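Of the protein chains in this complex, one is absent; all others appear in place.
Chain IDs A, B and C follow the sequence of writing; residue 1 opens each chain.
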Amino acid sequence: MNLIILLAIAFGGALITYFLGKISQKIRDIFAVFISLALAVIAACFYNVSSREIYYTGFLDFPFVLRVNTFSWFFAVTIAVIGLFSIIFSLNYIRKRGNTDFYYSMMLLVIASMIGIVLSGDLVSFYIFWEIMSWSTFLLISYNRGPAISAGMKYIIMSVTGSVVMLVGIVSLYLHYDTLVYTELSGLLNNASSGYILFIIILFFIAFGVKNAIWPLHVWLPPAHSEAPSPFSSVLSGILIKIGTYGIILLIFVIIQINVFLNLGEGILSVRYIISIIGVITILIPTFIALLQDDAKRLLAWSTIAQAGYIILGIAYGTSESVAGGMFHFFNHAIFKSLLFMVVGAVEYRTNGVRDLNSLGGLIKKMPVTFIGGLIGICGLIGVPLTNGFVSKWLIYKTLILNNSPFLAFAALLGTWGTILYSYKLIHNMFLGQLPEKYEKIKKAPFSMQLPIVILSLAIIFFGIIPGLPLHVINSIESGFGMEPLTINIWGIASDTGTINMLNIFTAVLVIGIMVWLIFKVSKKSTVIGQYDNYAAGTTVPKDKYNYSVNFYDPLCRMISPYLKDFIDDFYMSLARSIKNTGNGIRRIYTGDVGHYVIYIILFLALLIFIQINWELW
Amino acid sequence: MDRNKLGKWLQSPGKMGQKYSLHALYFCTGCGIIEIPPTITARWDAERFGVIPVATPRQANLFLITGYVSVKTLRPIIRSYEQMPEPKFTVGFGSCPINGGMYWDSYNTIKHLDKYIPIDGWIAGCMPRPEAVFVAVTHLWTLIDKGMADGYKKYREDYHYYRENQEKILGKLEWPPLFSSKKM
Amino acid sequence: MVMNTILEIIIIILLAAIIGLFFLGLSRKIMARIHWRYGPPIAQPVIDIIKLFNQTSMSHGKLFNFGIIFSLSGSVVVLLFLPLGEMCPLSSSGGLLVILYCMLIAPLGLALSGGEAANPITSIGISRKFLLAFGYELPLLLILLTVMTHFNTISIVDIVNMQLQTGWSFQHLPLLLSGIAYILILPAILDLRPFELIQAPQEISSGPMIEYGGKFLALATIQHAFNVFISLSLFTNLFLGGAENPGYFFLKMLIVFIILLFVNAVTPRFRIEQAIKFLWRWPALLAFAGLIIVSVTG
Partner (left out) sequence: MVNPVLLIVIPLGLAFVVPFFGFISKKIEKFIPFVALFFNLIVSLRLFPRVLEQPVHVSIGGFVPPFGINLVAGPIGILFTVLIALVGFLVSIYAFDYIKEKDQEKYHILYLLLLTGATGVVLTGDIFNLFVFFEILCISSYSLVAYFGDKTSIESAVKYLIQGALGSCLILMGIGLLYGQFGTLNMADLAGNIKSVHSVSIFVPLVLFITGFGVEAAIFPLNAWLPDAHSSAPSSISAVLSGIAIEVGLYAMIRVVFTLFGASSILTFLMLLGVITLLIGELCAFCQENIKRMLAYSSIGQIGLMLFALSIASSYGITGGLFQLVSHTLGKSLLFLAAGYMIYRSGSMNISSFEGMGKRMPYTALAFTIGAFSIVGLPPFIGFPGKLMIVKAALFEQEMLYTVLIFFILLATVIEGAYYFRVVQALYFKEEKNTQNQKREIAPLSILIPIFILTGFIVVIGIYPKLITDVLVSSASELLNRADYIKSVMP
C-alpha cells in the first residue's frame, strides 16, 4: 500500500462525497462513513512501517515527499479514528440542516488534509496541506451562520497570518540549506548560529501557536469551537489544533534536533523555559476564563486551550518523560475532548440547539448514556486515576518536580484544580439538578451519536488502565528522535525515580468498589423517589425554579473576573479596528476630484526630477 | 440507663441504635421552640442521650412538633414527616398540638394533630420545660423497647384515613399518595 | 506475598475506620467538654452508623447510589497509598501525585450523588466544596511541591524513610513554613470551623448531604471518618516523621487533631470569599516562601 493511494482515497473521497450527495443522501452518508473507516484502517496498517516516497511533481523545484514512521503514524491514526467518529456522529446531527453535501465533503477534506500534513515528508507539501486545512476549516466553522461568521473570520485571519509567517521561515530554510525534506534537513541546523535558530523557531512557533492556540494567539479558538457544528468542534478540538502540536514536535525534534533546542539559551531565559512558561500561562489563564463561561461549548473551547498548554509544556520542557507526557496527553486530549464535544452536541441536538448551561439541567434521566460519556470525559479531562488523562499529566508533573521546576509544576497542577471546577460545572448544569418541564419529553440520543460516545468512553478507561500501549508507541517515537526512551511496561511506568502501575490501582479500586457496593447492596433497600420529592423546608418543590446553576461558582468568579478581562482579544480587535480606520483614512487620498489626481501625477513627476537634480540618487 | 450493657446491644443492635441515636427534627411551629435551645445546649445537654438536632428530615428519625399547628403549617409538617426515613417517631410538644390549647376555638388552628400524622408521644404543658423533653425521650425508649413506637407503621396501614383527613383540610395535595413507588 | 498484601490492606482499612470514627467521637466529646456539657459517649458515631444502616432510605436514582459508593471507595483507595509504618500496599504506584488525585474522587463522588438529587441546596454545597477545595489546594500544592522538591522524590514512602534518617521535616526551615501552612489549611480540608462552609447545617441544611438518609448517611459518615484519618495521616507522614511506631503515629495525629478541635470550638465561620482570601493569603504565602527557599537552595 502506498501512501499516495491513502491520500488519493482521502482527497478523492472528499470530492466524490460531494457529487454523490446530489444523487442520494443515504448513499453519500454510507460512502462518507466508509471512506473515513477506510482511512482509519489503512492508516492503522502502516504500523511499524517506515517508508518514504518521493514524487517529482513539478511544483517549482520542490519534490513531493511522503513519509511514514511511527511519529506520523501515531498522529495519522488518531486523526483518522477521531475523524471517523465525528463523521458517524454527524449522521444524525447534520441531517436536518441545509448544505449537507458541502458539510460532509469539507469534513472529509479537513481530515484528508490533516492526514496529508502528518504524512508529508517535506515542508512545502506540509505547507500546502496546512493551507488546505486552514481554508476548509474556515468554511466549516462558518457553516452554522450567525455568530459563526465572525468566528470563522477570526480563525482564518489568524491562521493566514500564522501561515504566511511560517512561509517566510520555510523559504528561509530552503535558501539556507537548499532542501526542505525532513530527512535531509534534520541535523543541518546543528551548525547554524543560535540567532538563526531562534529566528526560525519564532517564525514557526507563531504559525503552530495559532493553530495550537497558545496563549497570546488563542483568540480565534473560543468562538470557532463554540460556533462550529458540534461534530466538527470535536474534530477541531480533538485533532485539528493538535496539528499545531505536530508542527511543534516536528520543529523541535526533527528540524532542529532536541539537543540543539535544549542548549538554546541559559537557565530561566533558555528557549525551553520560555516556551514552557508560555505553556503554563496557556494553562492557567484559559482555565480561569473557562470558569466564567455559561456556554457549554465555549467552556470546552477554553478548556481546550488550557489542555493544549499541558501539551506544549510537556513537549517544550524537553526531557524524555515530559515529551512522552505531552504526546500522550495529545492522544488523550483527542479522545476526551472530542467525546465531550460530542456529548454537548448530543444534548444540543435533542434540545434543539440549547447549549446555555443556565437553562439546561437534569438530563441524566433522559439521556443516561450521554451522561456516562460526559462523566468519563470529564474524568479524563481532570485526570482522575484510571482514566487516560491521569498518566500523561502524571508524567509531566513528575518530570517537572524531579528536574527542580516546582513552579511550573505548581502552575500545571493548579490548572488541574481549575479544570475540576469548570468540568463539574459543565456536567452538573447539563445533566444534574432539576429537569426543566420543557425537557420532560426529550428522547435519548440516537444510535449514531451514542456509538461514538460509548466507544470513546471505553477508550478513555481502556487507555487509562493500559497506558502501556500508547506509551510503547511514544517510546519508539522518542527513540526515533534520539531521546532516551522510558522504561515502561503494559500497566505503566517503572523508572527508578517513580513508578506507576495502573493495574494495582485498578485492582484496588475494583475490589474496594465491589466491597463497598456489597455493603450498600446488603443493607436495607432504598425507595426510589422522583425529583419533586425533595427537601424544600417542607414546602412542595417549585417546578423549573428549584435549580442552582446560574453563577455556579459565583463567589470565586466575583473575585477573579476583574482580573480576567480577555485583553488579548481586545488587543486584536483594536488592531483590526485601527487597520480599518487607517484604510478609511487612506481612502481619502482618492478624493474623486480629477484635478487632485492630475496634481498627484505632476507632483510625482516633479518630485522625482527634483530629487535627482538635487541629490543625484539614481 | 442501660446504654452500656453489651448484651442488649448484641441482641438487637438495630433497636439499640434507634434508641440511642435520636436525630431530631425540630419543627418550630410556635412558641414551643423557645424551650429547645436550653435543651440541646450546655444547661441540659440533650446530646448525652444521643439526641442531636439535624438539618433535614432525611437525616432525622425524631420529629418534634413544637407548638400550635396552623392550617398553613400543616402541609410542611406532613411533607417533612413523609420525607423522614423509617423507623421514625413523632412527639407533639405542648398542649396546642394535642387539642388546640389556648387556640381551641381558632378557625385556622389544627386541634388534633394525630388525625393528620401519627403521634408517638405527647408532652403536655404550656410550655413544658426541657426536663419534660427528657422524660419524653426516655419514655420513647421504653416504647421502642416494647415495639410500641409504631406510628410510622400505623401511617402506612391507615394511609387512606390520614390522607383523607389531610385533604379535607388542605384540599388536593400536590404530591402523589405515598407507598406506591417501587422498592429498589 | 499476596496474602500479606491483602492482610495489610484489611488491617489498614480497619485501623483507619476505627481511628477515624474514634476521632469523630472524640471531636464531639471534646467539643461538648469545651461547651461545658457532658457530651455523648465516644462511640456515638458508631451508634449513629448502626442506626442509619437500620433505617430505610430514599434514593434519587442510580447515580445517587453510585456517587456515594464511588466516594467511599475513593477514600479507601487513598488509604492504601499512605504508609502506616512499614505497611503501604500501593507504594509502587505513583506516590504523592496519585494521592493528590485520588483525594479528588471522594468529593467528586459526593458531588455527583448530590447532583442527581436535584436539590439546589446540594448544588450550593457542592459549589462551596469545590471552591473551598480550590482555595486550599493552592497552598496544599505548594506545600506538597516543597516537600517533594526538598526530598527530590515523589514517593511518600521515600519521604517517610528519609525523615527517619534526617529527622522530622519540621526541623528544616522551608518545611517548617510549609508545615505551619498545612496546619492552617487542615480545618478547611476537614470541614471544621472556621471553614465549616460545606455542610453548614444552620445555613444550607448540611449541603451535599441534604438528601442523604439511612445507609447513604452512614456511608457518608464513614467516608468522613476516613477523610479525617487521611488528612491527618498525610500530615504526620510528611512532616512529623510518619509512623516509626503505631502508637506514636496515633499520638501525633491526636495532638494535631486536638489543636484543630480547639480552634473549631472557639471560632465562628468564614464566608466563602473570606475563606478563599484567607487561604490564598497566609497559608499560600508561607508555603510559597517555603517553596522559594527550597528551589533556591535545593
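The definition used in the following text is that a contact is a pair of C-beta atoms (placed from the backbone, for glycine too) under 8 Å apart; a residue touches a chain by one contact, two chains touch by 3 or more.
Note that this is a predicted model, so its numbers are computed, not measured.
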Note: the excluded chain touches shown chains A
Among the options A:23, A:269, A:522 or A:586, the absent chain makes contact with A:586
Per the whole complex, from A:174, A:481 or A:532 the residue touching the absent chain is A:174
Of the candidates A:160, A:515 or A:536, the residue in contact with the absent chain is A:160
Note that chain A touches the absent chain at residues 57-60, 98-99, 124, 127-128, 131-132, 134-135, 138-139, 142-143, 145, 148-149, 152-153, 156-157, 160-161, 164-165, 167-168, 171-172, 174-175, 576, 579-580, 582-584, 586-587, 589-590, 592, 594, 596-598, 600-605, 608-609, 612-613, 616-618
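Please note the rule applied: only the chains that are shown with their structure count from here on.
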If you tally C-beta contacts across A-C and across A-B, the winner is A-C
When centres are defined as mean Cα positions, the distance from chain A to chain C in whole Å is 36
Per the C-alpha centroid definition, the whole-Å distance linking chain A and chain B comes out as 59
Residue numbers in chain C touching two or more further chains are 53-59, 205, 210-211, 214
Residues in chain A with touches to at least two other chains are numbered 525-529, 533, 535, 537
Counting only contacts in the complex, chain B reaches chain A at residues 27, 56-58, 75-77, 79-80, 83, 174-175, 181-184
In the complex, the residues of chain A that touch chain C are 362, 364-365, 368, 371, 375, 382-385, 390, 394, 397-398, 401-402, 404, 406-407, 409-410, 413-414, 417-418, 420-421, 424, 427-428, 431-435, 492, 497-502, 504-505, 508-509, 512-513, 515-517, 519-520, 523-531, 533-537, 546-549, 552-553, 555-556, 558-559
Residue positions on chain C within touch of chain A in the complex are 9, 53-63, 65, 68-70, 72-74, 76-77, 80, 89-90, 92-95, 97-98, 100-102, 104-105, 108, 111-112, 115-121, 123-124, 126-127, 130-131, 133-134, 137-138, 141-142, 145-146, 148-149, 152-155, 205, 210-211, 214-216, 218-219, 271-273, 276-277, 291, 294-295, 298
